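Report on one structure; see the data block that follows.
Only a single protein chain was left out; the remaining protein chains are all shown in position.
Think of it as A and B in the order they're written, each chain with its own count starting at 1.
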Amino acid sequence: MSWNRRHVLSLADFSPAEYDTVLQTASSFREVLTRRTKKVPTLQGQVVANLFFEPSTRTRSSFELAAKRLSADTLNFAASTSSLTKGETILDTAKTYLAMGTDMMVIRHKEAGVPQAIADEMDRLNVKVGVLNAGDGQHEHPSQALLDLFTICSLINVEKPRSALLTGKKVAIVGDILHSRVARSNIWSLTASGAEVHLAAPPTLLPKAFAAFVKDSNPEISRQLFIHWTLEPALIDADFVMTLRLQKERMTSHLLPSLREYHQQFGITRDRLKLCKPGVRVLHPGPVNRGVEISSDLMDDPVLSLISQQVTSGVAVRMALLYLMGGGKVG
Amino acid sequence: MSWNRRHVLSLADFSPAEYDTVLQTASSFREVLTRRTKKVPTLQGQVVANLFFEPSTRTRSSFELAAKRLSADTLNFAASTSSLTKGETILDTAKTYLAMGTDMMVIRHKEAGVPQAIADEMDRLNVKVGVLNAGDGQHEHPSQALLDLFTICSLINVEKPRSALLTGKKVAIVGDILHSRVARSNIWSLTASGAEVHLAAPPTLLPKAFAAFVKDSNPEISRQLFIHWTLEPALIDADFVMTLRLQKERMTSHLLPSLREYHQQFGITRDRLKLCKPGVRVLHPGPVNRGVEISSDLMDDPVLSLISQQVTSGVAVRMALLYLMGGGKVG
Partner (left out) sequence: MSWNRRHVLSLADFSPAEYDTVLQTASSFREVLTRRTKKVPTLQGQVVANLFFEPSTRTRSSFELAAKRLSADTLNFAASTSSLTKGETILDTAKTYLAMGTDMMVIRHKEAGVPQAIADEMDRLNVKVGVLNAGDGQHEHPSQALLDLFTICSLINVEKPRSALLTGKKVAIVGDILHSRVARSNIWSLTASGAEVHLAAPPTLLPKAFAAFVKDSNPEISRQLFIHWTLEPALIDADFVMTLRLQKERMTSHLLPSLREYHQQFGITRDRLKLCKPGVRVLHPGPVNRGVEISSDLMDDPVLSLISQQVTSGVAVRMALLYLMGGGKVG
């Protein structure tokens, strides 16, 4: 077990040993979730504050459930009813929750860097409060990438999911890469695990500069990262296909001609999966625009689609992260 | 004890034995609620998701409290902050909560049939998740009718409330029958219990076709169901008077002349209750428009009005339903 982090903000500097610690811990919590009483006393009396400055039901519920299953108390903050409308700064909001006695903060914000700024402030104040980035702008969404990693590693070896299982695997990431925090976090986790990552999108959603930026920030992964402006080369012999949610507002900002045309060029269908390796599986972080990123029947395919497993993995992985950040022991 | 249901979606096919099982179970939970510690460990570690696609404070709080008193963890979903605005389908939302590990779903939706559709999908997926209809469009609101039944049967025999106590009783249901899911569910439970049900409303809110439809769908109850377009015949010798909430929007859609005129013709007052049997009691599902469906002083009458008891019954009945659906044992 290798873990020295108080915060989980980005996967850019995660080590293989850290990935394996998360996978192994999540695996033990998955076992808890099969019991009738799906609860452990690990975080009893601790407070987890979900500070969602950007609305989200799915991710907030997943974190809330993870915290409750660790027996923590939860506080939910929704931006719409908050003091933010009264002119308070975000750091002041976070410090208020700190002063109330919050032990861990789960932060979502539409601006990149907000969770980092809050974590920095907690460290500056020298308080032992962990900050978890639950999605910041177009920057990162580490718990999503970790649950994706847990899902696909568990598929390969359910007893012992570990990142090295991805060595030499080909993973296609398809869709709105440019605006996707999910893609960014997955690029770090997948390349660190030894996979080849093939990005596929129209040039407006995957500009050359993006690839250059990623490679510049970590030259080691250059040989594992590939850019495609058509779908086919990304799919050929792929082991896993990750589709990304397409924001409808990309149309109105003229980055895409139409949803229909997008689906024709980059939508994932059963037919197109024939280009991939036998045994290929499809992922999507949800919520899905059926018939846009992925065809409706493929999404519901209980074998090919891992979407449901991703959601289930999410609770176990978030339990693992809260547990590790809390420095506790599995009860 | 007779119970084989995973879901509670409609009362149309409830048997007297099933009604009695609910009443008997609710009765034992009512006893729990008189203790200082109003909590049992029955559903410890289970997750009850309240998926309210239509806003409601009262019903949502009642279900939330019922779940908490059974020691379940609760997840609340409010449509306004949800992925629905992001284009996800309702079934996909339900499947997301399923994948997170939800054991029971309490669903409210403005469209009839949504809870049924979700229950069908759960069965198709062969998962042991119970679905409870907390109000779907103008279709049904079974837990409301069951708490009404529990309230009036308990009044007749607090120790042993059972549906046969209503045999031969006359119950008037007054108000916006046409648009009322509460009325529909109550018609099933009251007629199945042997009561005579007298519906009273202006013709715009109680068209002939409505009565024909109800009788067609269950000819057995024809002899127990009566239609009145004036209030008096419904009230004469009634044992119970159920008033229904009048939606203000009925005015703007020209189904009613004015609230004042409605109250003059169909509003329940102390004076009008003189037509009923001695010992008559008045019910209302809430929230009440004071002075419209019912006069303000009658509503506050601690003897004649059962409104407060209905709310109290609601928690016990909802505990009973969650308990029975969960297949557990009273802790």
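Everything that follows uses one rule, which is that contacts are C-beta pairs under 8 Å (C-beta built on N, C-alpha and C of every residue); 3 or more make two chains touch, one makes a residue touch a chain.
Note that the coordinates shown come from a computational prediction; the quantities given were computed from them, not determined experimentally.
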Touching residue (missing chain; options A:S15, A:Q44, A:N157 or A:S296): A:Q44
Residue of B:P257, B:P287 or B:G327 touching the missing chain in the full complex: B:P287
Residue, one of B:K110, B:K248 or B:K274, that touches the chain absent here: B:K248
Missing-partner contacts on subunit B, residue numbers: 33, 35-39, 55-58, 61-62, 64-65, 68-69, 78, 80, 245, 248, 286-290, 308-312, 314-315
Touching residues on subunit A - with respect to the absent chain: 44-47, 49, 73, 75, 77-78, 81-83, 86-89, 92-93, 95-101
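Here is the rule we use: only the chains that are shown with their structure count from here on.
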Angle of the C-alpha superposing rotation, subunit A to subunit B, to the nearest 5 degrees: 120
Cα-centroid distance, subunit A relative to subunit B, in whole angstrom: 41
